[in-house]
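Presented below is the structure to which this report refers.
A single protein chain has been removed from this complex, and every other one stays in its place.
The chains carry the letters A, B and C, assigned in the order they are written, with residues numbered from 1 in each.
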Amino acid sequence: MKLDGTHQLEAARERVYQCLVDPEVLQRCIPGCERLEKTAENTFAATIRTGVGSIKGVFNGTARLEDLREPEHLRIVVDGKGTPGFLKGSGDLDLEQAENGTKITYAGDVQVGGTIASVGQRMIQGTAKMMATQFFTSLGAEAATQVGEPPPQHGFFRTALRWFSGWLKNIFRKQ
Amino acid sequence: MKKAINLSVNGVSRTDEVEPRMLLVHYLRDVLELTGTHVGCETSLCGACTVMLDGQAVKSCTLFAVQADGSAVTTIEGLAENGKLHPVQEGFWEKHGLQCGYCTPGMIVTAAQLLERNAAPSREEICHGLDGNLCRCTGYQHIIEAVEYAAKKAGQS
Amino acid sequence: MIPAQFDYQAPATLEEAVSLLASDPDGAKILAGGHSLIPAMKLRLAQPQLLIDIGRIKSLAYIREEGDQILIGATTTHYQLESSDLLKRICPLLPECAKSIGDVQVRNKGTIGGSIAHSDPAGDWPAAVLALGADLVLVGPHGERTVKAEEFFVDLLTTALEPGEILREIRIKKPSGRFGHAYQKVPHPASGFAVVGIAVHLELNDDNSCKAAAIGVTGVSVKAYRAKGVENALAGTSLDTDAIAAAEKHVCDGVDPNSDLYASSDYRCQLARVYTRRALQAAKANVQ
Partner (left out) sequence: MTNNYVGKRVKRTEDPRLIRGLAHYVDDVALPGTLHVSFVRSIYAHARITNVDTSAALAAPGVVAVYTGHDVAKIGAVPCASALPDLKVPDHRVLASDKVYFVGHPIAAVVATDRYAARDAVDLVMVDYEELPVVTDVEQAAAGGPVIHESFGDNIAYKLTTGEGDIDAAFAAADRTVKQRILHNRLAPIAMEPRGVLARYFPGEEELTMWSSTQIPHLMRTQVALMIGIPENKLRVITPEVGGGFGSKLNVYAEEALLGWISMQLGKPVKWIETRRENMLATIHGRGQVGDIEVAFKNDGTLTGLRYSVFADLGAYHQLLTPAIPTLTGLMLSGAYKIPAIQMNITGCFTNKMATDAYRGAGRPEATYVVERALDLVAAELGADPAEVRRKNFPAPSEFPFHTATGLDYDSGDYEAALNKAQEIAGYAQLREEQKQGRQEGRLMGIGVSTYVEICALGPSQAMPAGGWESATVRIEPTGKVTVLTGASPHGQGQETSFAQIAADELGVDINDITVIHGDTGVVQYGIGTFGSRATAVGGTAVFVAIQKLKEKAQKIAAHMLKADASRVSFEGGKYSLEAAAAASAATGTSEPVVPVGEAPAGALPEPQTEGKSSLTIQDIALAAHLAKELPPDTEPGLSATYFFEPKNFTFPFGTHIAVVEIDHETGDIKFLRYVAVDDCGRVINPMLVDGQVHGGIVQSIGQAMYEEVVYDEQGQLVTGTLMDYAVPRAKHIPNFELDRTETPSPVNPLGVKGVGEAGTIGATPAIVGAIVDALAPFGVRHLDMPIKPENVWRIINHG
């Protein structure tokens, strides 16, 4: 399944890039990421407990950063297996300096297998989009802090609320 | 941890200890050996497991037995009264409303509910009423005729 | 077919339910009718540690008038709403919507509160409660709060319910004046879920012009929404063919329509437009 879009982050491109390659930040941004341990250069073992609503699953697997071209490009490759099946994906992220921050353009491919693939047909795309939004919203919050500052609080729910208020703002901006 | 449940099934009082996760359909089939209620899917879409719970047709695969605690359940085995077939059962026999018979108990219980709420349904209302039940054999035409027959029969008595 | 193990509690009061939920807000789930949750559990996509069955709290199932409001308890079943003479008289959109949910067995057991709290992107109730401008009463460890339906649906299967909160009641302002209603839906041929579902609550001025139109849309996006673009375009018009045709175009404004095996996003939008028109025409035709 193809997944693409753009996100506007209110932070400088270099700062955003730093966040993207910082495993601690990544762990906080990836929805439900409970563990992200470095196992090799740019390679991490991950445990992700994630889902939407009452639908939840635990995935164990790896995350890898590839094609690093600071500060404009990187690729994230994830591969995990868990109780409801497996998920695999890779996404190319392009960072552009924009007027008041950074514009991230992402284009990825997500594959799911097992139960989630065979029963979740009508929800998979929505879930993927939602997760991407959560990720970038959290990333935006992280990038808005300065290096050395305590990280922002953004549990699952807070992230959603923040995203929701951002969305409301957008709606108003459009009108 | 098991939970005690107490319910009436086809007029017989039952008390059992069950795991909370035990589905009502498994309680009826595996514990009470009332195997007329069938399982045909796992997503609440085929209706083969339909039983009456306190007079309302429900899918017993989408209920835990513990939820039926204190309720009265009627299964296909309990539909005929004193050996006399329910008019819907008669209709299914008369109009060839079944072939392999697997969907039939659920179909009959649902149709009985339909006629309780609407004594003289139109063809469209019958189809709407049976929307939760799948049959792969009959092509539904004879089922619809069976329900029409039962409505007429019940109306006469 | 077989869910994972869980613990089960059937509290007698809502207060008890709230405190049980507070004991494990992550692992516990509220069970009302169970028609969204149990299928997910049977597929083991949901594996709650504790189920709190609020289906036995008798005081949670009701439909009543209070002042200028209609109050509906969270565990009121779809069938109770479908068959309510009171609602048929004072708020017919609710029975009409109820009638198109799932099938008779689902309507007999499934509840309005469960459906709204689950917030399935193709569920029927969200469209209706949005169109009726409902208030949702949530109760949690810190007491009660009221959230507008429009603010309740946040994202895919995600609502404004905080961990530990339970949806207790749906409050709807009794429709008054000259109003019409409709719920029109394209059911998915397999699941019966709404590919598109349009709920319309229409208020007319004495000269038959549109005083206000409220349109709830389900099935189209990751969550149900109000089609504000359509509503704005209709306000003050005579609701003639041209006005409706101009308004229907806005039904997908601002949303990223779902795409699945049955309907691509542009076809879904087409259905949304057509059904918006048909629902509006039906609502106009039944104005009392």
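Rule of thumb we're sticking to: a contact is a pair of C-beta atoms (placed from the backbone, for glycine too) under 8 Å apart; a residue touches a chain by one contact, two chains touch by 3 or more.
Not measured: the values here are computed from a predicted model.
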Omitted chain - touching chains that are shown: A, B, C
Which one, B:70, B:101 or B:155, makes contact with the chain that was left out? B:101
If I consider the whole complex, including the chain that's not displayed, which of C:186, C:233 or C:247 touches that chain? C:186
Touching the absent chain: which residues on chain A qualify? 83, 85-86, 111-115, 117-119, 121-122
Touching the hidden chain in the full complex, which residues of chain C are there? Just list them. 1-2, 4-5, 43-44, 186, 188-191, 261-264, 267, 270-271, 274
Extract the touching residues of chain B with respect to the undisplayed chain. 19, 21-22, 26, 29-30, 33-43, 45-46, 48, 75-77, 79-80, 85, 89, 92-94, 96, 98-105, 108, 123, 126-128, 130-131, 133-144
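Note that in this section only the chains that are shown with their structure count from here on.
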Per the C-alpha means, the centres of chain A and chain C lie apart by a whole-Å value of 30
Just the number, please: Cα centre separation of chain B and chain C in whole Å. 28
Listing for chain B: what residues touch at least two other chains? 43
Could you tell me which residues belong to chain C and also touch two or more other chains? 43, 191
Per the contact definition, I'd like the list of chain B residues that touch chain C in the complex. 1, 3, 19-21, 23, 39, 42-45, 47, 50, 53, 56-59, 61-64, 66-67, 69, 110, 113-114, 117, 129, 131-133
In the complex with chain A, residue positions of chain C that touch it: 29, 36-37, 40, 43-48, 118-119, 121-122, 154-158, 162-163, 188, 191, 193, 222, 254, 256, 258-262
In the complex, go through chain C and note every residue touching chain B. 1-8, 10, 31, 34-35, 38-39, 41-43, 51, 53, 55, 79, 83, 102-106, 108-109, 190-192
